[in-house]
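Omission of a single protein chain aside, the complex is shown with its protein chains in their original locations.
Chain naming follows the written order as A, B and C, and within any one chain the residues start at number 1.
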Amino acid sequence: MPVPATQVPRNLDIDRLLSHHRLMWRIRAFEEAALQANTEKLVLGAIHPSIGQEAIAVGVCCNLNRDDILSSTHRGHGHTLAKGADATAMMRELLGREGGTSHGKGGSMHIADFEVGMLGANGVVAANIHITAGAAHAIRLRGENRVACSIFGDGAINRGPFLEGLNWAKVFELPALFVCEDNGFASTTRTAAMTGGPGPAARAEALGVPAVEVDGNDVMAVDEAAREAVAAIRAGGGPRFIVAKTYRLTGHTAADAAPYRPKDEVDEAWRHEPIARLAQVLADAGVKGAVLAGHERDAREEMDAVYADAKAAPWPPLSRGYEDVQDAGDPRQGAF
Amino acid sequence: MPVPATQVPRNLDIDRLLSHHRLMWRIRAFEEAALQANTEKLVLGAIHPSIGQEAIAVGVCCNLNRDDILSSTHRGHGHTLAKGADATAMMRELLGREGGTSHGKGGSMHIADFEVGMLGANGVVAANIHITAGAAHAIRLRGENRVACSIFGDGAINRGPFLEGLNWAKVFELPALFVCEDNGFASTTRTAAMTGGPGPAARAEALGVPAVEVDGNDVMAVDEAAREAVAAIRAGGGPRFIVAKTYRLTGHTAADAAPYRPKDEVDEAWRHEPIARLAQVLADAGVKGAVLAGHERDAREEMDAVYADAKAAPWPPLSRGYEDVQDAGDPRQGAF
Amino acid sequence: MATMTYGEAGKQALAEEMRRDPLVWAVGEDLGRGGVFGQYKGLVEEFGPLRISDAPISEAAILGAAVGAAMTGTRPVVEMRFADFALCAVDELINQAAKARFMFGGQARVPLVVREPMGMWRSSAAQHSQSLEGWYTHIPGLVVVCPSTPADNKGLLKAAIRSDDPVVYFEHKNMWALEGEVPDGDVTVPFGVARTAREGRDLTIVSWSATVHAATKAAETLAGEGIEAEVIDLRTLWPWDREAVFASVAKTGRLMVAHEAVQVGGFGAEVAATVAEHCFKDLKAPVKRLGSPRVPIAYAPPLEDMLRVTPEKIAEAARAVVSES
Partner (left out) sequence: MATMTYGEAGKQALAEEMRRDPLVWAVGEDLGRGGVFGQYKGLVEEFGPLRISDAPISEAAILGAAVGAAMTGTRPVVEMRFADFALCAVDELINQAAKARFMFGGQARVPLVVREPMGMWRSSAAQHSQSLEGWYTHIPGLVVVCPSTPADNKGLLKAAIRSDDPVVYFEHKNMWALEGEVPDGDVTVPFGVARTAREGRDLTIVSWSATVHAATKAAETLAGEGIEAEVIDLRTLWPWDREAVFASVAKTGRLMVAHEAVQVGGFGAEVAATVAEHCFKDLKAPVKRLGSPRVPIAYAPPLEDMLRVTPEKIAEAARAVVSES
């Protein structure tokens, strides 16, 4: 039975939301494959899943062009996919294989795809804030109309780069978008316990960077906030800040069972997880369940194939270990 | 002619103000002697005079007890004197002589007197913020009723420690007082040009640290703000922040003629300098000119003597250069 | 004596020192849940959250506040989580902690321990794998400690906590689970006294931290070939036990230094140069260093493995040294 047209809010762009839904499922399925790889000990290094936070990656990155810049954190798979990176190359990178985005030399915490403007996840909390400020600085020096965006966690707002980097972007009126994924935790610690003052938005405002807070599990809200922010930035309005509230549905890493939080809390959070929320909106708008289920199935199939490909991919040749170090000086044993 | 009592605002504590006036003159005269020492090439390292900023040192430190902690910046002579350090030992330190507060090993930028709770000036902008947060942490761990105070410049609010240190003090609700001397300059740069947002107080508030702004050239205002802040801290209220607006009447260092600012601006600033302002209040309150002139004369005489003493003092023996390095391991050449 | 892991031995040392001295406290991210490697598990239950304190992600404040807290009469033990993250707090360690005592003419004391889990461990890649102990040996005012056994992790951590000067304390991540005998009770290991991990007459192999075990294994292999290597575990890099090394080289006539850190500019250079300077007449063969190539640490297991200083590589280098004379 077709849903009567009146049930669809006028301002819903169904195609855009379907594309969000598809991408959110791709991110979730990618993360699940990554967890599987961890379980199978095909990834030895830490994996930080972004399950439950997909709406932020999608809502922000859908407002960035391919030549806009993105930098991310340890929890960066979703951002990287949303910026347009190839899942196959990403999974190979996670498994440390040839054909990985960085030839297997960076891995999960340094996932990057410069082709799509993704200048890297970062293993050092908040370090990407400076890098983004600098990318925005370069854009301004070059007179381009690009935006540089940095996504980081709520734990990052307690490091110096939050102050120095946002101040920098404001002082030079740079085209920079800062997005704080406020998932309530920094590793095993509740960030509220270690954070003074009213929170990320107030800190940004105090540095002169206009800030908004959104429900980070509502992809439409994130999309809208990012659209406005990016438009203001492109219009020469200087840096903008978005705080997106969310919840980390998994442990901090694949190895973290997260016993430090009550099951109730996690169960409750699952009831607000962003994909189901969007699916509900779409269903209410008359999209067929089969379409939505198809997104999930397609995503799982894609990521199963991606994972299978990565498992079968060869290791990088050892020579890679000496490549791309620096032009001057031979780094090899025996050369010094 | 005695001034009619009605002309004295009721709440003026004349004795306290006289003591402020005396101490401000002592600081000014000390700085002038230090500049003289620089001119005579008896101090080779940088001297950062606090001429024009005496009211902050005095207004803050008169609210600290001897066992309260103070840490300061490169521009720390005034703070150190106000905390009760001995001028003779301080001047010997500036001239690198035996009998200096640190045996001549630290000099102007590291002036310290632990006997009076002065844990050191610091050559690294903003580094003292962390140190103060930590001193306050120790006070809390030891269950003492002391306060730790940090004075720093307006340039320091652009370094990470401002965020990290104030956040730390707030999160642990530590007995810490942070004082920003906002003299409008960071070296040769106008701080406003390099500072985003509404300023130091807003930044502190955004970190949860209650802040007030005062006229830093009005010693009574600073005294009052500090009194209230210290009382709140001692009552267990956690950290407090004071911004005191002032002007650096000299160059950044003794070697800086400050050609980057118009003479008019400096002349105008001299018209608001804190000692004359306090003298006017006292004169209006009926204090004799001779008393006030006596403070200046006494201060100059004292610091002339202090300078003469330092000039005549011996160099530290070379053995000092190997002392107080660390207990373990011989640092000497040939020992390794 | 009890058998326990390297991680447990460190925990026991900290707990004993905290019981002994109420001014000892620890601070770092996630300590209230036992720390990222479980090194603090259970301690908050005994000592409470003031003395086993969580921290914001503010390495600079953790270290900088510890400097102030140490100068104000407490004895902080700060956890940097990974040695790599201590690079966010270098001003605090080098310009403040290390210099305060001297710069203030002896007025300040900074009894501070900075724990820095170091080294390559399971595809941790370039920003979570570094061995930078050599850096800190170059900084006057710092003690540098690199324990290689559970027993030493207890005895040296206790000594570090009792030190009135700042100590940079490197635990190797690959050894958390390493088991060994640990003396009961209040046993400290003094700074600057090396341990002879194995005696031998043909060649001296100097090492520290996890590489000591690789060197010992290499020595066993070599013994099967008739080469008797003496393995010296320096335990502390500053001060370091020159006398023990010189005495060994006087006996063997050959020196090799093996460490996981990048070879160029590593502490092996200091040991090799010192021996070359002082034991010239004793040396039958050139001194020899073995460390990592000068490349960042890669993620992919085979590329990471390529950088490891293994028993095989040590044995091979040792054979070359012995055959050169």
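Keep in mind that, in the parts below, a residue touches a chain if its C-beta (ideal position, glycine included) is under 8 Å from a C-beta of that chain, and two chains touch if they have at least 3 such contacts.
These numbers were taken from a predicted model, which means no experiment stands behind them.
Touch, as defined at the top, links the missing chain to these shown chains in the whole complex: A, B, C. Which of A:Asn38, A:Gln53, A:Thr88 or A:Thr101 touches the hidden chain is settled by the complete complex: it is A:Thr101. Touch with the chain omitted from the figure is made, among A:Gly52, A:Gly78 or A:Gly160, by A:Gly160.
Mapped onto chain A, the footprint of the missing chain covers residues 69, 71, 100-106, 110, 112-115, 119-120, 122-124, 127, 129-142, 148, 160-161, 164-165, 167-168, 171-172, 320, 323-331, 336. In the full complex, chain C contacts the hidden chain through residues 84-85, 87-88, 90-91, 94-95, 98-99, 102-103, 125-127, 132, 134-135, 137-141, 238, 261-262, 264-270, 272-274, 276-278, 280, 283, 285-289, 293-296, 298.
The missing chain lies against chain B, touching residues 43-46, 96-97, 100, 103-107, 109-110, 122-126, 155-156, 158-160, 186-189, 193-195, 260, 315-316, 318, 320-322, 325, 329, 331-333, 336.
Keep in mind that, in the parts below, only the chains that are shown with their structure count from here on.
The greatest number of inter-chain C-beta pairs in contact is found between B-C.
In whole angstrom, the spacing between the mean C-alpha positions of chain A and chain B is 46. Here the spacing of chain A and chain C, counted between their Cα centres, is 36 Å. Centre-to-centre separation between chain B and chain C, using Cα means, comes to 41 Å.
Residue positions 158-160, 193-195 of chain A are each in touch with at least two other chains. Touching two or more other chains at once are residues 55-56, 58, 60 of chain C.
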